[in-house]
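Excerpt of the complex: some chains, original placement.
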Amino acid sequence: MVLTSSNPSTLSAGLDLNELYNPDPARLTKFWTSFQQLFLDLYGSRLAVIGAIGGNAPAAGCMLALCCDYRIMASTPSKGRPPVIGLNEAKFGIAAPPWLGALMLRTIGFRQGELALSLGTLYTPEQALAIGMVDAIVPGDEVMAKSREAALTWTKIPPHARVASKMLARKEYLDDLIVKRDEDVEHFSRFILNEKVQVNLGAYLESLKRK
Amino acid sequence: MVLTSSNPSTLSAGLDLNELYNPDPARLTKFWTSFQQLFLDLYGSRLAVIGAIGGNAPAAGCMLALCCDYRIMASTPSKGRPPVIGLNEAKFGIAAPPWLGALMLRTIGFRQGELALSLGTLYTPEQALAIGMVDAIVPGDEVMAKSREAALTWTKIPPHARVASKMLARKEYLDDLIVKRDEDVEHFSRFILNEKVQVNLGAYLESLKRK
C-alpha cells in the first residue's frame, strides 16, 4: 500500500487542534480512542506500507509517516518552502502520547529522538534523511513513482514471512498500547485539560488565525 | 577467542534447512533447543569473542557474528563475489526468532534493523560497515591478523571488569531468553509447521538444488 495525500503540499496537518481546545470530555475520549486505533491499524498493518510524503507532515502527520515500512519524502519546495516533518507538539504547548514518543525514539534513535521531542523540531527533507526519519528524498514529482517501485520490493518477500519479520520489530509496542489503551486515554485527557496546556493551546490557535 | 571458519568463503551458511522441512516434531524441539543454547553460550561468553568473518554469514551465520564482541569482515571477493552478511530468513519464507531479531535491532539500531528483517537483506562488507553490522573491513588475507590484534585490545581490560561491563549490555537479553526458552521452542515449532511456511521452504530448497 502507498500512503499519500491528495494535497500536494501536505501529507497531513495532524489532529484538528480545535478538538483539544475546551473539549467535551466524552468527545475527547472518543476522539483519542480513534486516534489510537489508527496507530494500531497502520503500524500493525499486514500490508507493507510505503509513505509517499509529498508535503508537510507535522505532529500526527508525522505519526502517519512513522507508521510506514518505508518513507520517501519530496526534496523540492512547495509554495516556496521545503516540506517539513516532525513531532512539533512541544512547540504548541502539548506533548506527544508515550506510544508516539517511543515510536520516534525507535525510528531515529534515542538521543536524536529525545532532542526532537524536547524541542518539537520540524526537519527539512535533508535533515530528516540525515537522522533516518525518512529513508529517501526525491524531487516532488517523482515521489509517487519511487514509492510504487519501493512497494514492489516488498511484494517479493513471501507475505507470511514478511509479516512475521515486521512483527519481530513491532509486536511488543502494539501489544503494549493494546494493554494500556484506557490508561493512555486518561493520561492524555488529564494532560490536555490542564489549565496551562489549555492556555498554550488557545494562544497557538489564535496565532494560527492571524497567519 | 577468535571465531572463524576453516572455509575461506563462508563463516557459516546457517542452519541446515532440511532440518526444518517436514521435520519430526521431537527432533525439531531438540534442534531448536541446541540452537538457543549456542546463542546463550556465545552471546553470554565470559571470553571476549572476536568474529573473523572471512566469508559469507547469512541467517544463523550472521547470528554467530552478531554474538561476538567485535566483528572484522573481509572486504575482498571470494569466488568472484564479495561476501555478504545478514538475517535473510524472510527471503526464504521464515522469520528469525524474536531473540535473534532483537539482537539485530540492537546491533544496527531499530530502524535499520526493522528494514533488514522485513526485507531479509544481505549486506556487502561496505554496506555492513556503514550501518554498523560489522566494526571493520579489511582485505581477506588480513582478517585473522587483525582479529588477533583486536583480541589483544580486550585482554588489556581486567577480566572481572570486562565481563561485568559486557553484561551491562547483554544480561537482560540473556535472562529474557532463559525465562522464555520453552515458549520460544513452541512458537518456533508452530511457525515452522505452518503449511504456508513449509510450502515456501520446499520451494526454496528446490531452487537451491537447481543452482
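When the chains are written out, they are named A and B in that same order, and each has its own residue count from 1.
By our rule, a contact is a pair of C-beta atoms (placed from the backbone, for glycine too) under 8 Å apart; a residue touches a chain by one contact, two chains touch by 3 or more.
Everything numeric in this text was worked out from a predicted model, so none of it was measured.
Participant: Count all the copies in this homomeric complex, not only the 2 that are shown.
Facilitator: 3
Keep this in mind: only the chains that are shown with their structure count from here on.
Participant: Could you work out how far the Cα centre of chain A sits from that of chain B, in whole Å?
Facilitator: Measuring from centre to centre gives 33 Å for this pair.
Participant: Considering only the defined contacts, which chain B positions touch chain A in the complex?
Facilitator: So the residues of chain B in touch with chain A come to 89-96, 98, 101-102, 105, 109-115, 117-120, 191, 194, 196-197, 200.
Participant: For a test of understanding, state which residues of chain A touch chain B in their complex under the given definition.
Facilitator: Those residues of chain A that touch chain B are 48, 69-70, 106-109, 132, 135, 153-154, 157-158, 160-162, 164-170.
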